[in-house]
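In this view, the complex is presented without one of its protein chains, the others remaining in place.
Every chain is named by a letter (A, B and C) in the order it is written, and numbering of its residues begins at 1.
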Amino acid sequence: MDLLQTIVSHYNHWIIIFLMVSGLYIVVARGNMIKKLVGLGLFQTSVYLLYLSPGKILGGTPPILSPQFTVYSNPLPHVLILTAIVVGVATLALGLALVVRINEAFGTIEEDEIFAGEEDK
Amino acid sequence: MVLLTLLAAVTIGIIRIRNLFGVVVLGGIYSFLMASVMIVLDAVDVAMTEASVGAGISMVLMLGTLYLTKTEETVPAHTPLLPLFVAVATGAALVFGTFALPPFGVADTPMNLHVAPYYLGNSIQDTLVPNVVTSVLSSYRGFDTLGETAVIFTAGIAVMLLLKGKRDVKPGPKRRSVRR
Amino acid sequence: MIAANLPALQVVLPLLGAVLCAFLRRGVYAWGVALIVSLAMPLIAIGLLIQVLDSGTISYAMGGWKPPIGIEYRVDVFNAFLLLLVSVIAAVIMPYAKRSVEKEIPSDRQAWFYAIYLLCLCGLLGMAITGDAFNIFVFMEVSSLAAYTLIALGRDRRALLAAYQYLIMGTIGATFYVIGVGLLYSMTGTLNLADIASRLAGIENSRAVLAALAFLTVGISLKLALFPLHVWLPNAYAYAPSMATVFLAATATKVAVYLLLRYFYTVFGASIIFQDLPVSNIFLILSLAAMFGASIVAVFQDDVKRMLAYSSVGQIGYITLGIAIANLTGLTGGIVHLFNHALMKAALFMAIGAVFYRIGSVKLDDLAGIGKRMPITMAAFVIAGFSIIGVPGTVGFVSKWYLVLGAFEQGWWWLAFLIVASSLISVVYIGRIVEVVWFRPVSAAAKRAEEPPLSMLLPTLLLVAATVYFGIDTSATAGIAGRAAEWLMVGVK
Partner (left out) sequence: MKFDVIFRVAAKILIPYMLVFALYVQFHGDFGPGGGFQAGVIAAAMVIFYAIIFGLKAAQKIFPPRIIELMVPSGVGIFAGAGVLSLLLGENYLNYSPFAQDPAHGQEYGIILIEIGVLVTVSGTMVAIFYSFIGRGR
């Protein structure tokens, strides 16, 4: 029963870890460059939850000060994650630009095909 | 909790589906779900950003790229054992680490006691800004935001460097796939 | 006013320079801006180093908010030394860059190219100077995104592939780093490194902190190309434009090593890292694997830039070996090698870049007999190559000497033997180039070659002269490295 309690109270962590592991798996296992970037996005997004969820205080409100409320959730993780989202989209844009150029130069966006093509020469 | 479970379901979808168009659309759904989770977690600013960036800009860029490339993924040739190992090892390290973290939603954790109360308590008198996220972002940790703007600047210049101007077609096998 | 704000200027000047470069359309003007900024950097770094040596650690509160509320810039002996290294390399590269970039980058993109270069410099300096865990991440991303772009601008289409691979690996590394910081933050509630260190007291052995350590180590190791995580490096260095290769090879991995040392010694504390956990052994094995594995791979490369890139992986092995030896002498050796390797690798890549400028190829076969056409450049190459091997009288010898001494102090005589043995492999690959370059008949490609323009030759010679000078007079480099190592070791207890 105790174990079950632990598992349930850490439910957010379970999901975060699942998302993270799936994201990382897509990045490492898949050869398609766009899919890899999607996986990278999943991986990064799951980290956002890792930061945000411990900052939540049950019964708290968003950290916009107002006389009606006294308990606020922690604002610092929000700030950090805002920055991280921006970094994430910047990386994604650059990665996609590279994919477009690779497709023009090699005619494919599958890593396996590119490596096979390189070895022929 | 329901939202989190939905997130997991979408993720499985993203792994399984080989049509990249479908993957991108699922990615958009994922971002909206993520934004909803963030609202539940009181992170309204972040939720707004995630919705506009994840489901907006990222989707547009992804679709633009798909338009320029192709939409089907081939089956990877190599075995997924090594990646699986990497992913599982990471997961194990995380399980190991996160279980020692305090449970969800508690107020008296180290994270919520040290510097956070300072921001909440002093934002108004220091900066006259009631949205603490804004005051931390722009003033207390303003230099991070300068760095963040620099990141965007870098990405902007980088993409223009890579994609602007005429297409210099380099020799190479050109295999245009048929679009559906 | 300027003296007090040097830490901020060190990072902000390159950023402002980049903004200016992006406004200017003409490559030459942008080069001028980049040159002025790059020349100002070492002056600022020297100013900081003098201040630190005089009066101890400098703490600079960004935005006037006292740490841990705001972001703190923290300059101590170690990172002042590193700032100097990065900014000196940047200053030496800029005169060299003009001709090289004119040759390799289309003229309408040069201004943006310099903007990206300055952003990369800004990111690296920002990572080195800041005392805030999350700020490190932000500037890590500035420098990484800039580095991916610099690499992708190489002329070969494989440069794009290399940049993409680096982007994937680098982003995984950065995300691991963020996970590590997140775990630390959850446990301590602060992001200031010094504050984290003090609040970790008592909970160092909790599972979340250990997991944080693991994630940080793996994340940073990806950036510094520690042996099994180095796969992005050879392609990236081989296909990047010459100037980008010189800059990244000399600085990017070094800053990552610095981060690793900073976390090991000043945040987690050496006692937990080296006594309670097998970190030392893991690093020892990986370093040895890098020293032998990567060096042996280097021997079989036909592309000189690729060969030097693999040699870099091997040389990084020596630096991490210094970490693994974990006594004062060994650590000094590691830090000195950080500096020395930057000097000699920059010199080598500059010489090769000059060859590429003249003949447009870096294939070993095309280089045959080029020593007769470009004698000064190739003589410089050979001297820097001797330094990689560790011939006495060059800087490479100094760092290996400290490493061997450190190994003996630890009682690991076999390690000393292995260090010498691995140097023999570098004799093979450097020797292979020397043989082809000097003792083969002149190849068709090398026939028309002549010495590169002075603006490219002089920086190369300057760096080579430095490798010899600091190889004979060790007081400056080894002295400061020794103080940095002492400071790290003392900071622990």
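Quick notes on this structure:
As a working rule, contacts are C-beta pairs under 8 Å (C-beta built on N, C-alpha and C of every residue); 3 or more make two chains touch, one makes a residue touch a chain.
Because the structure is predicted, anything quoted here is derived from the model rather than measured.
For the chain excluded from display, the touched partners among the shown chains of the whole complex are A, B, C.
Checked against the full complex, the candidates B:10, B:33 or B:53 give a single residue touching the omitted chain, namely B:53. Among B:61, B:87, B:101 or B:116, only B:61 touches the chain that is left out of the view. Residue B:130 is the one among B:22, B:91 or B:130 that touches the chain missing from this view. Mapped onto chain A, contacts with the missing chain fall at residues 62, 64, 82, 86, 93, 96-97, 100. Listed here are the chain B residues that touch the chain not shown: 44-45, 47-49, 52-53, 56-57, 60-61, 64-65, 67-68, 125-131, 133-135, 137-139, 142-143, 145-146, 148-150, 152-153, 155-157, 159-160, 162-164, 167. Against the chain not shown here, chain C presents residues 1, 5, 8, 12, 15-16, 18-20, 22-23, 60-65, 115.
One rule holds in what follows: only the chains that are shown with their structure count from here on.
Chain contacts in this assembly form a complete graph, since each chain touches every other chain.
Looking at B-C and A-C, the interface holding more C-beta pairs in contact is that of B-C. Comparing the CA-atom centres of all chains against that of chain A, the greatest distance is found for C. Between chain A and chain B the centroid-to-centroid distance comes to 4 Å (mean Cα coordinates, whole Å).
With touch defined as above, residues shared between interfaces to two or more other chains in chain A number as follows: 20, 24, 50, 54, 76-77, 80, 83, 87, 90-91, 94, 98-99, 101, 105-106. Multi-chain contact residues of chain C, defined as those touching 2 or more other chains: 134, 138, 141, 145, 148-149, 152, 157, 179, 185-186. Partner chain A is touched in their complex by these residues of chain C: 134, 137-138, 141, 145, 148-149, 152, 157-158, 160-161, 163-164, 167-168, 171-172, 174-175, 178-179, 182, 185-186, 191.
The part of chain B that touches chain A in the complex is made up of residues 1, 4-5, 7-8, 11-12, 14-15, 20, 23-24, 27, 30-31, 34, 37-38, 41-46, 49-50, 53-54, 57-58, 61-62, 64-66, 68-70, 73-74, 76-78, 80, 82-84, 86-88, 90-91, 94-95, 98-99, 101-107, 109, 111-112, 115-116, 119-120, 123-124, 130-133, 136-137, 141, 144-145, 147-148, 151-152, 154-155, 158-159, 162-163, 167, 169-170, 172-176. Within the complex formed with chain C, the residues of chain B that make contact are 93-94, 96-102, 109-116, 118-119, 139-144, 146-148, 150-151, 153-155, 157-158, 160-162, 165, 170, 172.
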